[in-house]
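== chain A ==
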Amino acid sequence: MEEGKVIQKSRLQRLFEAGEFVVTGEVGPPMGADADHVYHAAEALNGVIDAANVTDNQTSILRMSSIAASLLVQQKGVEAVVQMTCRDRNRIAIQSDLLGAWALGLRNLLILSGDHQAFGNDRGAKNVYDVDSIQLIKMLTDLQNEGVFHNGKKAKGVPGFFIGTTSNPFADPAELQLIRLKKKITAGARFVQTQSIYNVEKFEAWMEKVREWGLHKEAYFQAGVLVNKSVRSIEMTQKVPGMDIPDHLVERMRKAEDPKEEGIRIALEIIQRVRKIEGVSGVHIMAVGWEEIVPVIVERAGFLPRPALD
Partner candidate 1 sequence: MIVASQKPVEEIRETLKDYKKVLIAACGTCVTVCLAGGEKEAKELAALLSLSGEQEFKVVTPERQCDAEFLAEFDKDVRQADAVLSMACGAGVQFMAERCAGKPVIPALNTSFLGVNRDVGYWTEMCQGCGNCILEKTGGVCPVARCSKSHFNGPCGGSSNGKCEVDPSIDCGWQLIYDRLKSLNQLHRLYEIIPPRDWSTSRDGGPRKLRRTDVVTEEV
Partner candidate 2 sequence: MKVIVVGKSKYRDAFQSALRDAELEPVAVETAAGLKNLPEELPVVLLYDANLSPLIMEEGAAEKAVSVLKPQDAVVFLMDRDEDANPHIEYRVLETASRLASAKRRVTVLLRSCRAPDERFDDLYRIARQKGVTFIRYESLDITENEGIYTVVARDGKLSVSIDTPLLVDCGEKPSWELQEFSDALRLRTYDGGRISGNRWFLNQGATFKRNVRLVDTAALSGDIQRIMPALVKDILALEKPAQEKTAFVDAEKCAFCYTCFRVCPHSALGPDHGAAAMKVNDLLCEACGICVAICPASAIEFKAASPAALGDKPADAASGEPAGAASGDKPTDDTLGNKPAGAAAEDRRRTAEVPKETAGGKLKIFCCENSAFIIAKEALAGTDVKVESVPCGKDIEIEPVPCGGDTDIEPAPCGVNIDIEPVPCGGAVNAAMMANALRSHDRVMVAVCCEDACRHRDGNKRCIKQVERLKSRLDSLGYDSGRLSYVRTGVTMVEIFKEAALKALAGGEMK
Partner candidate 3 sequence: MIIGGGLAGCTVAKELSAAGIESCIVETGASIGGKVRGYGCKSDTKCNNCGLCAVGTLWRDVEGDMRVKKLCNARVIDISDAGGVFCVLIQSDGGKIEERFTDIVVATGFEYPAETAGAGYDASEFPRVFTGHALEKLMKDRGADSIFPEAPKSVAFLMCYGSRNLKERAPYCSRVCCAYSTRAAKVIKHYYPDAEVIAFYMDLQAVNPGNYAAELEGRGIRLERCRPADISFDGGRPVIAYEDAEGRKTKSFDYLFLNTGIHPDIPGNTALADITGLRVRSDGFLAYVKPPEKTGVYLAGCAASPMTIVETMASARNAAVALINNAAGGRVR
């Protein structure tokens, strides 16, 4: 690191460090070059959440670049969390893009492997996976700590991203997932966003393991919460590999007179429960296709106003 240069910490990082219960949301870039779409989404979240994840061609569906959309989001006063997958770029492209992201003022980074292209619309695309998420986290952490690229060359200007990653508390075998999570944290991940939580008991058990391994002391954990708009939405979500939705929740949605309201209630119940779990430092609220509900959830959950920082 160059001497005398203070790296400005992100708001997200400072909130975590201040011990605040952090609330983040998501902005999905458009399937096109429309900047207004991003502006609108960001404006709606201004003052509601602490930071917004900007997804990177989520589920392999071709969209505007995460870094570009992140910049648009920040222009509207919402701090962005740049998502970066390993699927589409080799180590040269990933590092190069991230150097640019840092230079543009983006400070949070969420590293994931990325869904296989078989899920998206470009099934015939080549995948790259030159480096996997753990390798990438390690590469970046080493760069940030030592100022030297993986290839051994010294960097002119070193980024200082607040690096996060994801984890799935419901995948089997749990041990393997925990080993992987530990590796990610050892490699340098400072915050972890989990898969959407429905089965809170299982999540509690998982968090117990996390505490047992002492991982909650090394990284901030955010429970993922997905808000479902309809019966069909929860049914579809239940089918996604790696999701664990207890049948009684699906049943609740089916029986509900107002499924929308029921979806909100379920989400709020989950938020209230996970909040109490030791080691959970925040929630990450996702509302795919129902982004306008996020302010409502945040408000009804009692998270407003969001804390201010000096």
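To be clear about the criterion, contacts are C-beta pairs under 8 Å (C-beta built on N, C-alpha and C of every residue); 3 or more make two chains touch, one makes a residue touch a chain; residues count from 1.
Selection criteria: all candidates are chains of the complex that A comes from, given by their letters.
These numbers come from a predicted model, not from an experiment.
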**Complete:** The one of 1, 2 or 3 that touches chain A in this complex is candidate 1
**Request:** Please give the residue numbers of chain A that touch candidate 1 in the complex, ascending.
**Result:** 116-118, 123-127
